[in-house]
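Worksheet for the structure shown next.
Right after this comes chain A.
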Amino acid sequence: MSVLGSGIFKGMAVTLKNFVGSYFDKERLTTNEYAWQANDKLPERAGDYPKEEAEQLSDTTTVTQYSRNFPMLLHDAGEPMDTVRCVACQICERECPPQCIYIEKSTEKKERSGNKAQFYPATFDIDVSVCMSCQICVEVCPFDAIVMNSQFELSTPSRFGELLLRRDDLLKSNDYYYKIHPEEASARDKRIADEKAAKEAKKKAAEAAKKKAAEAKSKSEAEAKAKEEAEAASKPTEPSDTPPAESTATPSTEPPATPTTEPEKEGSAE
Partner candidate 1 sequence: MTLDLIKDILLATVPLLIIFPTMFALTTWVERKALARIQNRIGPNKVGVPLTPYGGKLSLFGLGQPAADGIKMLFKENIVPTGADRLFHFLAPILSLIPSMLVLCFLPLDFPWLNGEQNSVKAFMLDGAVIFFFAITGLNTLAVFMAGWASRNKYSLLGGMRAIAQMVSYEIPLVLSAVVVVMIVGSLNADNIAKAQEGWNWFVFQPWGLAAFVIFFIGALAETNRSPFDLPEAESEIIAGYFTEYSGFKFALFFLGEYIAMFAISGLAVTLFLGAGAGPGVESLSWLKIFWFLTKVCILIGVMIWLRGTLPRLRVDQLMGFAWKFLLPLSILNIFVAGFAWHIKDANKETATSVVVWIASIIILYAAAKGLDRVNRAKVKPRTYQYGE
Partner candidate 2 sequence: MNEVTAFWMLAAISVLGALIAVRKRNLVHGVFALLVFFVGLAGLFLLLLAEFIAVVQILVYAGAVGILILFAIMLTDRVTGRDAFRVTSRGSFWGALISLAVFLVILLPTIQDIPTIENPTPKETIVETSTVKQLGIHLIKPYIITIEILALLLTAALVGAVTAAQGGRASENEENNK
C-alpha cells in the first residue's frame, strides 16, 4: 500500500534532480554549441571561398572525424587536375542508387604526376540535393578517388546550380582529407601503399624468377629492395605548395600511425 501520490512525487524528484544536475553535471547537459556560434561568426558555404580558405573553414563545419557527408574527389599534392586520381571509369555513376552522379570521360589521356597517362573526368557532377551519402560510390571506386567529405552546411538560396556540385567544387586535396578524417585517411593511404608495394614486390618477384636462372642468389637482395620501396611509398604525398595557414600539425609530414583495418573493396564492380 503506497502513499497517495508517491509515484508523482518520485517523478518530480527525478525532474528536480535533472534540473539541478543540468547546471553541474556534464552528463546531464550534453548540448554543445555550434563552433561558429561561440565566436559569433556566421557560416559561409565553403564553395564561395578560394580553395585554401575553404579548407580552413571546414574546420568549423566538421562535426567529428567520423561524420561523412557527401562525396568529394581526391587529388594528390599539386595542381588538382594534374593529380586527380579519378580516371572516369564511371563505376560510381552506375552504382549510385539515386543516380546523382554524372561523369563525362575526357577525349584524350593525360599524364599524371608519377603515373602513366589516363583518362580524366571532363565533367563530374554530383547533385547533392539527391545524394543520400550512402557511400556506395566510395565503396566501389577501384582507384580510391572518391571519398566522403564531412561538410553538411550546404544550404543555398537557390535550388539550381548551387546544389549541383561541379568537378572543381568536388576536387579536394589529400591534405584536406587528412584533416577531416585523419584515421580513415591514414588507413587508406597505408592500404594503397601496401597494395602498391605488394604489386611491385610481385612484379619484382616475377622478374626475379625470370632472372633466377641467371642470377639465383640476387633474389634475396631484390626482395629487400622491394621492402624498402614499400616503406618509402607508404609515406603519404607531399604537402601542397601553399599549406593552410592554421594547419598546425600537417599530417602529411608525419602521418598518424594508426593501423585501422580498412575494409576490402567489395560489392559489384562489373
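Observations on the structure shown:
In this text, contacts are C-beta pairs under 8 Å (C-beta built on N, C-alpha and C of every residue); 3 or more make two chains touch, one makes a residue touch a chain; residues count from 1.
The candidates came about this way: all candidates are chains of the complex that A comes from, given by their letters.
Only a predicted model underlies this, so the values are computations on that prediction, with no experimental measurement involved.
Candidates 1 or 2 all come from the same complex, and the one touching chain A there is 1. Contact residues on chain A toward candidate 1 in their complex (touch as defined above): 4, 8, 11-12, 14-16, 18-19, 21-23, 28-31, 37, 40.
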